[in-house]
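Heads up, one of the protein chains got dropped from this complex, but the rest are sitting where they should.
The chains carry the letters A and B, assigned in the order they are written, with residues numbered from 1 in each.
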Amino acid sequence: MKSKSRSAFIRSLSLHAVLIPLAIIWLFPLWMMFVFATMPDYGIFSPHIELLPSTHFAENLGNLQADTDFIRALMISLSVAMIYTFLSVLLTAMAGWALARYQFLGKSLVIGIILGTITLPYFVVVIPQFIMVAREFRLANTWVALIVPPLFNSLGVLFMRQAFSMMPSELFDAARVEGVKEWQIFLRIALPLARPTMAALAIILFLHSWNNYLWPLLINSRPGMMTAPVALGTLIGLTKVSWGGIMAGAVLLTAPILVVFILLQRHFIAGIAAGAIK
Amino acid sequence: MQSSRNRAAYGFLAPYLLIFAVFWIWPIISSFVMSFQNTRINPWTFSPGANWGRLFSDPAFYNALKNTMIILVIQVPVMITLATIMAVLLNSPLLKAKGLFRFAFFAPVVVGEVAYAAVFRLMFNLDFGIVNKLLNAAGIPSISWFAEAPAAMALLIIAVTWRWAGYNAIIILAGLQSIPDDVYEAATLDRVSKLKQFIYITLPLLRPIILFCVVLSIIGSMQLFTEPFLITNRGGPGGGTETLGLFLYRQGFASLNFGYASAIAYTMAALAIAISLLNLWVGREPK
């Protein structure tokens, strides 16, 4: 017994000996982001090793705002992410419901196409999307351009479909016998029961939209209509720019999501583990 | 009755299908057609040689392909190994403060590409970057991460691994947790050591999930764009970190040569399909 607890102790010790340094390395960039954001530019580019935060966050924020209208960009990002998340969850839930619970002509074709497009690189669609939205519809630098094209979401549909098909069908039959309409069954029974799945999906979709870079970069590059990542991205690589400001912006982009992540870790992990979206 | 009920399905499906058709299916077809068109003259004309012919003789393409492959071959195995180690260690009942470690490894997953690109640029700065300062403190000379191609590639690999290892660890951890405890209890009663349990029980059961992660990661890394765009400053030094994604971006959206960009996109698609098929073949049930 004694030797067993001793070997467990040694195992626990070596476990922590591997994990603690790894965790420190992994947290280091995040920590440095916060440190940089509080440092004046002369601190960031000082020859000394600076690992502790300073007090210049507000100043950096002011510099950032002077370089680009970051507050506005944040507001656009937030609004877009919220509208996108709402619409996308609704659309994928409806489609997932149809594919989970009904038999209809063309069903396996639809599922086949959705499955078939999952591993297709995004670059295959982004070029015609750009031509269509920017040139044919003339929708560049609009809200619609930011929100609508990314609404296709194959994995979200499959995720919702999975959730709906695991619900007992007697529940819906019971409602049918009672004369409840199909859309009422969806709205009043299926959706409330799928709430945990929708929460996981919504978080992942929100994250996806909030961090999305390539599409907004292509379609909304006019200063007044840039999302926060795009606005910040334009500053990276400029020569006369406040790096403390960029870091303050990075913190504003990251901190809210990190807080949400800490609060809703379970849903995050559920969403990612289900491979809901990359 | 039943058929009218099933007709309701089309109503539920319609909005999604509309978006799906307009913004997914149509573009997939359209870019395929475009890849065979000369899009540098107006009107666009059918001219397969303009893009496909050029692609296979374009040194810039081979450079981007080479860089992408180098990143794939090094980054994916390193990251998946790390992710597996993270997941297995996080799953240990002996671990204290599990939440803290989980946060450390999973947090990068939620950090935006632009934000982390900015941080990595600062951290790896030649003269003022904290990484070189720490290397110097340890007696190692500074590495010019942005001026030398191999170092710049290493930087990209480090950055992408940092960002995505936790993501894969989450998936692998979920797989680990789905292995029933009694399998291990039975093995322990049979006096099978922990290490052997890992090799002969855990790894075989995890195989499909790890394969899934490998495919996801390969397809993800193949499309690498933001990191070389922002961290190594548009694929610098001198195209030393130009990936297929970046090459496509330059052709399609900087030079506005949509046909050529489409041909590049379909080359990526062909690679992705080949990798998926390879995965199916590797992951097939043993007969």
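Quick note on the criterion: a contact is a pair of C-beta atoms (placed from the backbone, for glycine too) under 8 Å apart; a residue touches a chain by one contact, two chains touch by 3 or more.
Just so it is clear, contacts and distances are computed from a predicted model.
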item	value
UniProt protein name of the chain not shown, from "TonB-dependent receptor plug", "Precorrin 3B synthase CobZ /tricarballylate dehydrogenase", "NADH-quinone oxidoreductase subunit K" or "Sugar ABC transporter ATP-binding protein"	"Sugar ABC transporter ATP-binding protein"
Among A:Leu15, A:Ile113 or A:Ile189, residue touching the chain not depicted	A:Ile189
Listed residues A:Leu78, A:Ile118, A:Val180 or A:Val241, member touching the removed chain	A:Val180
Absent chain, residues of subunit A that touch it	168, 170-171, 173-181, 184, 188-189, 192-193
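Basically, only the chains that are shown with their structure count from here on.
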item	value
Whole-Å gap separating subunit A and subunit B, where each centre is the average of the chain's CA atoms	16
Interface residues, subunit B side, partner subunit A - complex	5-13, 15-17, 19-20, 22-28, 30-31, 34, 85-86, 89-90, 92, 94-96, 100-123, 125, 127-128, 130, 133-134, 137, 162, 165-167, 170-171, 173-174, 194, 212, 215-216, 219-220, 222-223, 225-226, 230, 233-234, 245, 248-249, 252-253, 258, 261-262, 264-266, 268-269, 272-273, 276
Interface residues, subunit A side, partner subunit B - complex	8, 11-12, 15-16, 18-19, 22-24, 26-27, 29-30, 32-33, 36, 44-51, 91-92, 94-95, 97-99, 101-104, 107, 110, 113-114, 117, 119-132, 148-149, 151-152, 154, 157, 176, 182-183, 186, 207, 210-211, 213-214, 218, 229-230, 232-233, 236-237, 243, 246-247, 249-251, 253-254, 257-258, 260-262, 265, 268-269, 272-273, 275, 278
